[in-house]
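Everything on this sheet refers to the single structure shown next.
Only one protein chain is missing; all other protein chains are in place.
Chains: A, B and C, in written order; residue numbering restarts at 1 for each.
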Amino acid sequence: MDIQQILNEIQSEVQPLLKQGRVASYIPELAAVSPQKFGMALRTVDGAAYTVGDALERFSIQSISKIFTLTMAMQLAGDALWQRVGREPSGNPFNSLVQLEYENGKPRNPFINAGALVVTDVILSHLDNATATVRNIVCALCGQADVDFDPVVAASEQATGHRNKAMAHFLKSFGNLDNEPERVLDAYFHHCSLAMSCLDLCEATLFLANNGVAPVSGDMIMTTNQVKYINSLLLTCGTYDAVGDFAYRVGLPGKSGVGGGIAAIMPGHFSVCVWSPGLDASGNSLAGTKALELFTTKTGVSVF
Amino acid sequence: MDIQQILNEIQSEVQPLLKQGRVASYIPELAAVSPQKFGMALRTVDGAAYTVGDALERFSIQSISKIFTLTMAMQLAGDALWQRVGREPSGNPFNSLVQLEYENGKPRNPFINAGALVVTDVILSHLDNATATVRNIVCALCGQADVDFDPVVAASEQATGHRNKAMAHFLKSFGNLDNEPERVLDAYFHHCSLAMSCLDLCEATLFLANNGVAPVSGDMIMTTNQVKYINSLLLTCGTYDAVGDFAYRVGLPGKSGVGGGIAAIMPGHFSVCVWSPGLDASGNSLAGTKALELFTTKTGVSVF
Amino acid sequence: MDIQQILNEIQSEVQPLLKQGRVASYIPELAAVSPQKFGMALRTVDGAAYTVGDALERFSIQSISKIFTLTMAMQLAGDALWQRVGREPSGNPFNSLVQLEYENGKPRNPFINAGALVVTDVILSHLDNATATVRNIVCALCGQADVDFDPVVAASEQATGHRNKAMAHFLKSFGNLDNEPERVLDAYFHHCSLAMSCLDLCEATLFLANNGVAPVSGDMIMTTNQVKYINSLLLTCGTYDAVGDFAYRVGLPGKSGVGGGIAAIMPGHFSVCVWSPGLDASGNSLAGTKALELFTTKTGVSVF
Partner (left out) sequence: MDIQQILNEIQSEVQPLLKQGRVASYIPELAAVSPQKFGMALRTVDGAAYTVGDALERFSIQSISKIFTLTMAMQLAGDALWQRVGREPSGNPFNSLVQLEYENGKPRNPFINAGALVVTDVILSHLDNATATVRNIVCALCGQADVDFDPVVAASEQATGHRNKAMAHFLKSFGNLDNEPERVLDAYFHHCSLAMSCLDLCEATLFLANNGVAPVSGDMIMTTNQVKYINSLLLTCGTYDAVGDFAYRVGLPGKSGVGGGIAAIMPGHFSVCVWSPGLDASGNSLAGTKALELFTTKTGVSVF
């Protein structure tokens, strides 16, 4: 199979879709990104890498950062984490407070915003310099020392993120935050502001395709079983309230962000990342989802 | 890997769990089944078969029948099916009417009861002798001419199934049933009353592990892409409101029934079925789920 | 105060509104009624009566019948009734199943459809010839022997009322119907099909303004305290999910029906009924609500 050829085809085929999505507009920094951007990268566990388009340009990874914070929280808290956050798909929008109220402040899973706030709270309670550590770990995972937060994005989210603030105070009212909401929010907004490229993300998530070993460093990040856990959570909860549609069309565990990125995993084989800023109604990259669907259809490769 | 040895170990390890589940009691026929029953079967695409315990004893497959009716409806209606039923996890109990009301009578997915009623309605509209055809297809899939409905179970469900009747009339009120509710319910209760063994189910579902080809008959049941679709639906929607937990622990697409059966698929490799009548709080077989979890943990084999 | 003059003014002032409402169309018999109909009647406890427009023409009282069935059920079952139905406003549409599911089959109040089905079930369990008795009681209350069900309307509701059928089976599934759903529905549809005029309704509800004594017969229908109970239920639950708006604008306890009728009570003083078939978005008569609002504003008379 000629992977590079397939990526080239996909880039060509998704061009008409680029203008159909809507770029996230709730903060000026995201709204300013061109909807014409499109990049895709694939990195195999054997060391091969393929890129197309804007695959080396960094963008705001937003919720894709939840992969890294969940990985850390699972290592820091172990199974105790699941006392505070569930692992079921929510069936509701990612920023919904309804379920949180009905279920007494326990978020459905670690990938909706409420769950990620709890995950951030866990990290803050275990680490002195939590936010810097998150950055350092991501840098080590992708072997790029200069991956960093975008302070302007983080500040914009802080200024306008009333829905997330509502959620943090709501969690606190149920006793499901140990730290002050303001502190948790500050860390959370920083994590979401990480700027990475498709290739950076392929490198950083490749341990999930490689039995828990980070290829860049050779470090064992987690056990095979833990990798199964995270990949299953990505498949059932990773793409907002379109997880069924994403599994149906793409058939890979994946995590999307409102910056237009999606990182997906083929366990045992490769990681693949795509970036296209225009979003569909569910908040997933419209052309990005299509690109991944084309990829698994053309190659016949999926977990199913 | 010695599969038979692993099945033997699992049978032994789950014994203490058999009494912890609760056997479904809403109809006398299900309540009368011994909670001590346990069977497990595995059938590879290469023709090997393994069984342990009560793997040859037939039981009421109940919602596992939804795999077969969905397969038929996808063939009969094509993509038009998705106009009438979604493909997202529901995040709600399998017999909930709440979401149906909020979403104007379109069930979230074909595996919750409301969705399966719509699937049954589609079959009834396409086939003259729909219920007999369902039976014939299942017989052909598993190569056993005597697989049949249990008329006593079907009649009991008819007599007590007020929740399903409510659901059918509710769907009708939204215009999402073409046939009369009573007729759809009769067919639905018959499908659920199919009696099959673990080994029967392994045979009948093996096409989902074999790129769409039924090994018994050599028939191409569906395309590789359609197999991907059904397996993804099983993984994201197949085990009631515990799909996240099932994916996390087991890591295979699967479908459970309140008779205590679970059928699971490892695409490209095998189907595996388990039966233990005691259910957990979500309605999935308690020991059966554990048996599958032990299986994927011991073998290190899962889609993740 | 010249009541007749005020009624004449109101009739004139609401003319432009008659075409703004939407006549109920789910059964042909209701859809066929002219939206230009308008009638209003007032009957004081002192024996005075006033009418305007089509106040003597009979129409389908629909949910206004719930006043009479609740009165009967309170007499037959006493406080035990409140074990099976609540007395809080629902905050949801009158035919919603959502709350019923969340609250385990106990309807919020006796005036939403689910509650009225339970009320009907109570009457059926206490009386041999329940439906005929309902008719006889209404005839006696208004002193008109010929008030009767409309069999065509009842049959139409039976043929199309899938939402009410869903509700009855749902109640049955929770164990909150003693009789078979089909029997309860038949009685319910008959009660709703009663045909009465504004003046008939004024007579029949006047006991609620007269400390429980029916002026026509002189019979004590209920105690002063029971009258307080029913009037409070009318005010907090009688006009679908617009009770707040109705209380705000009109300020009287009242009950509306999708036939376009509204019956209201000024305790100690009078009953007042209005009929105009065009409905607002909440299912209350649009011009009828306005007519009552004009009446309490012009007279300065309301319970507040």
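Convention: a contact is a pair of C-beta atoms (placed from the backbone, for glycine too) under 8 Å apart; a residue touches a chain by one contact, two chains touch by 3 or more.
Since the model is a prediction, treat every value here as computed from it, not as a measurement.
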Original post:
Can you list the shown chains that the hidden chain touches?
Top reply: A, C
Original post:
Among A:Thr44, A:Ser96, A:Gln158 or A:Asn231, which one is in touch with the chain left out?
Top reply: A:Ser96
Original post:
Of C:Ala247, C:Ala263 or C:Leu294, which residue touches the hidden chain?
Top reply: C:Ala247
Original post:
So which of C:Gly47, C:Gly78, C:Gly218 or C:Gly300 would be touching the chain we can't see?
Top reply: C:Gly300
Original post:
Considering the whole complex, which of A:Gly21, A:Pro181, A:Pro215 or A:Gly278 touches the chain not shown?
Top reply: A:Pro181
Subject >> Sites on subunit A contacted by the missing partner chain, in the whole complex >> reply: 96-98, 101-102, 162-163, 165-170, 172-173, 181
**OP:** Spell out the interface residues on subunit C facing the chain that's missing from view.
**Re:** 86-92, 99, 108-109, 224-225, 227-229, 231-233, 235-237, 241-245, 247-248, 251, 253, 267, 296-297, 300, 302-304
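In the analysis below, only the chains that are shown with their structure count from here on.
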Subject >> If a chain touches subunit B and subunit C alike, it appears here >> reply: none
**OP:** Using mean Cα positions as chain centres, tell me which chain lies farthest from subunit C.
**Re:** A
Original post:
Roughly how far is subunit A from subunit B, going centre to centre by Cα mean, in whole Å?
Top reply: 32
**OP:** Could you please state the distance in Å, as a whole number, between where the Cα atoms of subunit A are centred and where those of subunit C are centred?
**Re:** 55
Subject >> Junction residues of subunit B - those touching two or more other chains >> reply: none
